[in-house]
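Missing here is one protein chain; the remaining ones are kept as they sit in the complex.
In order of appearance the chains are A and B, and numbering begins at 1 in each one.
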Amino acid sequence: MLYREAGQFKTSYAADMAIFPIRQDRIGLAILLAFAFVVVPLLAYFEIGPFGHDYIFKAILIPFLILSLAAIGLNILTGYCGQISLGGGAFMAIGAYAAYNFSLRIPELPLLFSILLSGGMAAFVGILFGIPSLRIKGLYLAVATLAAQFFFDWLFLRVPWFTNYTPSGSVNAPELNFFGWVVNTPAERYMLALMFVTVFAVIAKNLTRGNIGRQWMAIRDMDIAAELMGIRPLYAKLSAFAISSFFIGVAGALWAFVHLGSWEPLTFNIERSFQLLFMVIIGGLGSILGCFLGAAFILILPIFLDQVPHAMGVPLSVETVSHLVYIITGALICFLLIVEPHGFARLWAIAKEKLRLWPFPY
Amino acid sequence: MTAVAMTLDRPAAVPKAEEREILLSVENVSLSFGGVKAIRDVSFDIRKGEIRAIIGPNGAGKTSMLNVINGFYHPQEGTITFKGQRRHRMAPYIAASQGIARTFQNVALFKGMSTLDNIMTGRTLKMRTGILGQAVYWGWSQKEEIRHREVVERIIDFLEIEHIRKTPVGKLPYGLQKRVELGRALAMEPELLLLDEPMAGMNLEEKQDMCRFILDVNDQLGTTIALIEHDMGVVMDLSDRVVVLDHGVKIADGTPDEVQRNQNVIDAYLGVTR
Partner (left out) sequence: MEGLGPFLEVLIGGLLAGVLYSLVALGFVLIYKASGVFNFAQGAMVLLAGLALVRSLDFLVAKGLPFEVAVVGALLFAGAIMAITAWLIERYVLGPLLNQSEMTLFMSTIGATFIIEGAAQMLFGSDVYPLQLYPTDAWIILDEVFPGGILISKLDVWGAVIAGVLVAGLAAFFQWTRTGRALRAVADDHAAAQSVGIPINWIWFVVWLIAGLVAVVAATVWGTKLGVQFSITFLALKALPVLIIGGFTSIPGAIVGGLVIGAGEKLAEIYLGPYIGGGIEYWFAYVLALAVLLVRPQGLFGERIIERI
């Protein structure tokens, strides 16, 4: 009875087209945002409960937010526009190293702009690698994106200019100074990531429900019919590549600066690309909410497998955990493809449908 | 199928088809795929405001002809003249932006989207806000979305598909899918509407509805319509003029009555006269 829509009539198209048309959803979101933006930092400040320790920020919340952002980027390309990409890791790397070099070589540039420019850099490369997508489709495109992945793996490892000629190959992020606010503690890093991700998620949602989002989906569903209606495949695909790569690049910069602090090219390798792809498939292709659900699952699974058997007295070795993660992730993908191809996001929507009728069965 | 016509009103004072200006003409068009000649030296015109039927047995080249007009196929020979501009080949983008819209033989809807979104894609060419504006949404972009949503809702009303506007089109029955596809084409506010077997697979009631919609579009909006159709009753009742293709060649061109009495057409396609 809680979730009924009864009495909520939309009296304008604007209301109907809102991101969360159902009032209960809006309330739920408001509570979530209040918790994330206000309650958590307070709990951290007063060191109450799990939020008093660094662990929950460094191991869970910060990577969750940043990977969700990368997943949103990949979902725009693969879920909404239907262009499969196995090169997500490479674009994160481009963002990270571009941001590093901007902040290193143009120190006067405010850090925010370095990060946004690095996204722009990634977008530019994304467009370059998107041009082949006009002729190359499906599986062939997947292999082409592998070319990007391996090429950039090599580039940041072997061309020393990018890492400022460090002998070890690993580089450090600059001090995180945003117009005077120095970001240091894990709680502060969390706030920074939260702000970035919230803004970008809203932008992504606006784009996907608007004209360009429909163009992307049209190209995904039937590109020939789309073209015959006046949608230009060139514009639609390249914009998808550009915007997707922008998001992923910014996520890469954040991953390097805000999460890791110091990193090597290896953190953006093909394992990362697969990780992003799995988040998007498991969470739901073509759903912004799905990106968050998928990222949460992929991130928490290894932690869960590590902590829970340990707590039950049957600790698993690190290797076993890693093997189990592979098996469970792979099995879940196969299972979802059979049972619910639209991933967790659709399962969530179905649960809400049932909730609307609860306690009635139909 | 004359029952269809009897339920509809056609205004009597309509200028004769031949007297109106030419909207589109194809001249000496030939099209081949590899070794197969799909269309051989076909010429005909379509006049403003008329309903032109293209009929013929399967494999006659009818859909290929529409694809040529649309710009999807490029003819090896011949020209296409649309709104006075003569071209050797049409490009899909130009066809769409100049006012040619179409439906497809096998429904070509965007299966991952709802009815509403599908029809909204028809408004793509008319939407001006750039990506930056869409990213912000509130303000310019929202106003534009609402404006176009109003247009689309009028089309939804017209086609009587309000009840399925949020349904993903993949879940709709075939007849309704065809109607949504018509809606998507109408959303482009076309001057020339190409319909490829719009009534295939429909029952009598659905056909009557579809005929009504087509006639209303032609009467109320003045849209010129080119129509591929196998149901001869529909062709006779709806169309102003008919062109008959057989094995890629034009074998007749005239009013429905003339075509029906044409011996070549009877031999190739109609069989027994009605």
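As a working rule, a residue touches a chain if its C-beta (ideal position, glycine included) is under 8 Å from a C-beta of that chain, and two chains touch if they have at least 3 such contacts.
Quantities reported herein were computed from a predicted structural model and do not represent experimental measurements.
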{"item": "Among A:202, A:333 or A:347, residue touching the chain not depicted", "value": "A:333"}
{"item": "Given A:60, A:127 or A:146, the one touching the chain that is not displayed", "value": "A:146"}
{"item": "Touch list for chain A against the chain that is not drawn", "value": "84, 132, 135-140, 142-144, 146-147, 150-151, 153-154, 157-159, 224-225, 228, 270, 274, 277, 281, 319-320, 322-327, 329-334, 337-338, 341"}
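The working rule: only the chains that are shown with their structure count from here on.
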{"item": "Separation of mean Cα positions, chain B and chain A [Å, integer]", "value": "42"}
{"item": "Partner chain A, residues of chain B touching it in the complex", "value": "70-72, 92-93, 95-97, 101-102, 104, 108-113, 117, 120-125, 127, 129, 131, 134-137, 141-142, 145-146, 149-150, 153, 184, 188"}
{"item": "Contact set on chain A toward chain B in their complex", "value": "12-14, 17, 203, 206-207, 210-212, 214-215, 217-218, 220-222, 224-232, 239, 243, 286"}
